[in-house]
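All protein chains but one are shown at their positions in the complex.
Let's turn to subunit A:
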């Protein structure tokens, strides 16, 4: 292990592979970004060229911001993503704590039941979900999306977090009990700070699919005032004509907030991913 780490050839190969992968992964993003700053003609003539004095244009951004209520879409996406994440983390952590800390009948079965959602995609139940939302009058509200995304995120959250919660020392919780802390205080003040890296991991894993989702906004909340960013960008894609400038600009702007959230979580995330492995 140590030897492999210090061997320069291995290090070179490893970094080479990683850099190559990074380039491949970032290439589409790069293409989107450069083309969002070009005129329509320039996009089609030379899709891979950088924008220059001739081809530079902000027309895409102007269209995107003018047509449709782009800021509203933006705000909707942000509300849905943040609220869903908060609920997933809160309820996921609570369920994980109960499963890992308290011995009760059916503990293992309950854990399995909650983990089942990892294997069964929630989209299979779309029709039933839509019926439920219609029945409860939640169609075309942000709550519909928040509830569905919370349900979608919980299984993995419970699964990951309960593994981490099991590692929190029993003595620590017992010390808290003797110090007179309630079970809630133990959970919020002692356990949660210790599993913060795991929480960040769960947050990142859930954040991107929610932000990028087109399926549920399209089905559950297609109204103008509840459109999310991904759904809002679709107006520029038509059956016969597509306003590529606007689409690319909208997508470029959509990348930003996730990027910011990711940077916030990433330091914790790296700790979360490696702490399980290295220990």
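Observations, loosely collected:
We take it that a residue touches a chain if its C-beta (ideal position, glycine included) is under 8 Å from a C-beta of that chain, and two chains touch if they have at least 3 such contacts; residues count from 1.
Please note the rule applied: contacts and distances are computed from a predicted model.
Considering only "ABC transporter permease", "Sulfur oxidation c-type cytochrome SoxX", "Aspartyl/glutamyl-tRNA(Asn/Gln) amidotransferase subunit B" or "sn-glycerol-3-phosphate import ATP-binding protein UgpC", the record for the omitted chain gives "sn-glycerol-3-phosphate import ATP-binding protein UgpC", by its UniProt protein name. Shown as candidates are A:112, A:134, A:175 or A:208; the residue that touches the absent chain is A:175. The chain that is not drawn here is touched, among residues A:94, A:122 or A:194, by A:194. In the full complex, subunit A touches the hidden chain at residues 169, 171-172, 174-181, 185, 190, 193-194.
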